[in-house]
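== chain A ==
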Amino acid sequence: MTNVGSTELSGKSLLELDRVDTYYGQIHILQGLSIRIEAGELVCLLGGNASGKSTTLKTILGIVRPRNGVVRVDGEDVTKRPTSYRIGRGLAIVPENRRLFAPMTVLENLEMGAYLRGGGAKEDFERVYELFPLLYERRSQLAGTLSGGEQQMVAMGRALMSRPKLLLMDEPSMGLAPILVEKNFEIIKQVHESGVAMLIVEQNANVSLSIADRGYVLSTGRLVLEGPAAMLRENEELRKAYLGR
Partner candidate 1 sequence: GSNRIAAVSAAGVNCKSTITLPLVTPVTGGAGFLGAEQGSWSKYAVKTLAKPLGLKVKFVLGDTPVEQGPAPAQALAQKYVADKSVLVVLGPSTSGAVAASSSTYYAAKIAHISPSATRTSLTQGSSKEATPAFFRVVPGDYIQGPSDANFMIKTLKVKKVVLLDFQEPYSTGLSDSVEGVLKKAGVSTTRLSAPNTTTDYSAYVTKVPSDADIVFFPTQKPGDAQTFAQQLVEQGKKAKVFGGDGSNDPSAFKAGGSYVSNFAPDITGIKADAAIVAGWKKENPGKAVGSFGPPSYGATQVALNAIALACKAGHGTTTRQAVLSSIKKVKIKNWILGGDLRWSTKSNDPLNAKFYIFQIQSNGAYKLVG
Partner candidate 2 sequence: MAILDINGVSLSFGGLKVVDGLDLHVNEGEIVSVIGPNGAGKTTLFNLITGIYRPDEGDITLDDQSIVGLQPHVISQRGVSRTFQTLRLFLNMSVKENVMAAAYGHTRAGVFRSMLRTPGMRREEREIERLAQERLAFFGKRLMGYRWDQPAYSLSYANRRRLEIARATATNPRILLLDEPAAGMNPSETHEITELIGELRTEGGYTILVIEHDMHVVEGISDRVVALDHGVKIAEGSFDAVATNAKVVEAYLGLQTAATK
């Protein structure tokens, strides 16, 4: 087990959180959290309910601002920058609950994904349609009328449209049918293999650790464990707390 908080901050990682404190109003959520992701890495973020996983992603994106600490992307301090700027630096997210633009069509949703690049090139669409053939069939359907699983695909496709360097995913398989959960992990693996770094939040720790390179474990807003995925899977405490049975 690695010593918590001892992470070397090289200043060159793709993404770094350096001792951030995040609050909602007066409630202290993230407490001195430091994490780091290198280019091309697949990292998973684990933690019990309300341990601050979604908040971590929001902090990375700048949807909530930390009171203390620094967020760096490619070594650049972006703590004071708005979300849109960070997206421009190569971040993308598949948010909790998908957050599609319900009254827009699937195609328009995908276009929005590539907003900063002016709506997406042909090859972007082709790549997404290749991963999710169904989206091509449904391209002119309003996103809000899709079922949960289809919406999840749109959300993933939309995030990929921006050609991100780092993809953040918040519980991408929540509420999905088992068959889709399976497929989802396939796609994650595929995308990862194409060179995109990823930070995944998942309740299904078993599966996510099986495809991840490294993992972090949060509890009550603090880092309690971190290390290579294989090592975490063997950790007794974690098994007891999360993997159940």
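Side notes on the structure shown:
In this section, a contact is a pair of C-beta atoms (placed from the backbone, for glycine too) under 8 Å apart; a residue touches a chain by one contact, two chains touch by 3 or more; residues count from 1.
The set was built so that all candidates are chains of the complex that A comes from, given by their letters.
Owing to the predicted nature of the structure, the values given are computational and were not obtained by experimental measurement.
Within this complex, the numbered candidate that touches chain A among 1 or 2 is 2.
Residue ranges on chain A touching candidate 2, taken from their complex, read 27, 48-50, 97, 145-150, 171, 174-183, 203-206, 240-245.
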